[in-house]
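A single protein chain has been removed from this complex, and every other one stays in its place.
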Amino acid sequence: MKAKKIFTYAFVALMCLALVVGCSPKAPAPDATKAADVIKIGGNFELTGGVAEFGKKGEMGAKLAIKEANAKGGILGKKIEYVGADNKSEASESTLATTKLVTQDKVVGIIGPMTSTNTLAAVQVLNDNKVPLITPTGTNATVTVKADGTLNKWMFRACFIDPFQGEVAANFAIDQLKSTKASIIIDQKSDYAKGLAASFKETFEKAGKQVISTEQYVAGQDKDFRSILTNIKAKNPDVIFVPGYYGEVGLIVKQARDLGMKMAMLGGDGWGDDKLLDIAGKDSLNNTFYVDHVASDDPALAAFAASFKAEYNQDINSFAVLGYDAAKMMIAAIEKAGSTDTAKIQAALETMSGFKGVSGESTIDPKTHNPKKSASIIKFVDGKKVFAARVNPK
Amino acid sequence: MKLFNLKNALILAALIAVYAIVQMTAVAGTLSPFYLMTLVLVCVYIILSVSLNLITGYTGQLAIGHAGFMSIGAYASAFIVVKMQGSLISGLLFGALIAAIAGIIIGVPTLRLRGDYLAIATLGMGEIVRIILLNTDYLGGATGFSVPKSVDWTWAFWIMVVSVVIIRNFINSSHGRACISVRENEIAAEAMGINTTKYKVMAFTIGAMFAGLAGGLYANYMYIIQPMSFSFLKSFDILAMVVLGGLGSITGSIIGAGLMTILSAYLANFPEMRMVIIAVLLILLMIFRPNGIMGNKEFKLNFLISKKER
Partner (left out) sequence: MGSAGDLILQQLINGISLGSIYALIALGYTMVYGIIQLINFAHGDVMMVGAYIGWFCTTVLKFSFLPALIVAMFLSAVLGVIIERIAYKPLRNATRLAALITAIGMSFFLEYGGMLIVTPQTRTFPSVFPQTVYTFGNVAFKYGDIVIVITTVILMLLLQFIVKYTKTGKAMRAVSYDKDAANLMGINVNNTISATFALGSALAAAAGVLIGVYFNTIDPLMGIMPGLKAFIAAVLGGIGIIPGAMLGGLAMGLIESIVSGIGYSTWRDAAAFIILIVVLLIKPNGLLGKNIREKV
């Protein structure tokens, strides 16, 4: 009896000790000695959880950019060290991951997260600690500019924002496809899809056309879209706008065609993955269009695709491209700032112009921190991506 | 048993010491904000696991919907603080109140169910709450609801202490003993004249209330809350903390919550391996200590004081 008691106390004491020991010494040690010879860039990505696929691709892109920069001798005469953190595809974990990267690892800048919600969760931490972040695909407008119009000083992005893409898609539907009646299928979980859908609807209806129905699904949970497609079929629109990601979009396109729905389908840059072709099949994808960053035969893109394949033996998609561009933008900013001082990096990012990434040339608008870049419309013809139109930002 | 005996004084002194050490190192900057954040989360999870222990460990009702009550508290308090411009304390109290009301509404019909059926019904309730929040654009919908950070270590620590003391006192009261009798044998308890339904609902409501309180703390600390954070997986996490620490042991729940949260923070350096390691440890711990770390025993300071005083 007594021995058992002693064991319990010893066990608890040990754990308390572990707690105390674990909490104290680790923190201060590394920055003093190591900071001198490396520049640390953090990555806060969705490595596990619901959208791990996106985060993983984004991280691969970012890591590749850093590897390439190191191969060229690094920046400011120093090597770059990448420090990764997982946000489990969850907002609160993103706050934690950001806090860890900023306060523990003392990174000078952060790449990621891929979704707007997880990016928004990092805003406050970065404002408090004055470290810049570039999100590859956090497209929601409030990531950089708060709802009340104030700028989030430390937040940047590598992608175009939702309203622009939705507008481009709507104008394309009106001018090129001559549509008058559209249906929209939205991923309820993604503010990206919601943002695109809202601006599509606004532009489309402003032109006197009609959005006749809106259906929703939950990405990651639903694989069967026949029920909502059956509803849309009954309404018979002449175009369906599907601003989701390729996984669900592929299934939606395929199941729609299987149900005998032959109308045009249209989407955003979330379509940009060759998996789409595998999932939907080349016949189903005829008469579909999507907004992408650059034309698929762009030489920079082809070169990136080749080196990505060589590094990871995987195909690129828009997440990989934008993850890569975000990291490159950060590296360029550090170089331009000529220092690892986060305030100087922030200033360099704010005034960045003519930055050449794989996803095209972009200039950061200092008022909104959004990059100005043009969009391309890609059309599927028997499984081939064909350039259809280029749209420049206003 | 006096209120101010040596034992209670010692516990109070220890609590003040823990609070002061963390507070001072945090202010001085030796404790990194990441660990401070982890410690605040430990406090939140302690409230959650102790309150779930009241329902599952002491009253014997298997509920897997705790994240649902947590989310109700989180959103209700965020609603008061953000939309109504209320104070933090009113937000927290409102969150706890709404969660308690939800506890009664959900508890009265479902607590007629037993065992696994209750588990699945509460799981369903938690998911329904989440889906409702997901569809409520007024509260941010899927994108999430931004809440300014107003909770700090002081708030989290002392609210945790008060919550644990209240739950402990409830368990040691005659009501608490009635709850334990329901766990041990519901039919026998009923035969002894105990209104089992009343005590089940009572324990469920109190548990829900504290889960709501913890949700309020969480919402006002984490900058942003989103329905995804309160899925049934979160309920599993809380349940795992309770079972890991030991069903029917408050100190066990505290240890379980602390261990799981700190472990997760530790493993942040191995992002891809983190969940696999946690899963393996969970399985191993259950196989080798199926009754949890503490079993149903409490960690006591009795050895410090003389026999007479006990």
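Lettered A and B in written order, each chain numbered from 1.
FYI, a residue touches a chain if its C-beta (ideal position, glycine included) is under 8 Å from a C-beta of that chain, and two chains touch if they have at least 3 such contacts.
Everything numeric here is computed off the predicted structure, so don't read it as measured data.
Check A:Gln210, A:Gln314 or A:Ser353 against the missing chain and you find that the one touching it is A:Gln314. From the options B:Met24, B:Ile105, B:Met192 or B:Val276, the residue with contact to the chain not on display is B:Val276. The hidden chain makes contact, of the residues B:Ile128, B:Val162 or B:Met192, with B:Ile128. Chain A residues in contact with the hidden partner, per the touch definition given at the top, are 47-50, 52-53, 55-57, 188, 215-218, 220-221, 223-224, 226-228, 230-231, 233-234, 236, 247, 250-251, 254, 258-260, 275, 278-279, 281, 314.
Against the chain not shown here, chain B presents residues 56, 62, 109-110, 112-117, 119-121, 124-125, 127-128, 131-132, 134-135, 187-188, 191, 232, 236, 239-240, 243-244, 247, 272-273, 275-276, 278-280, 282-283, 286-287, 290-292.
Definition applied: only the chains that are shown with their structure count from here on.
Looking at the complex, you find that chain A touches chain B at residues 5, 8-9, 11-12, 15, 19, 22-24, 27-28, 47-48, 50, 84-86, 88-92, 95-97, 99-100, 103-104, 116-117, 120-121, 123-125, 140, 188-191, 194. Those residues of chain B that touch chain A in the shared complex are 25, 30-35, 37-39, 41, 134-135, 141-144, 146, 149, 218, 222-226, 228-229, 255, 258-259, 262, 265-266, 268, 271-272, 274-275, 293-294, 297, 299, 303.
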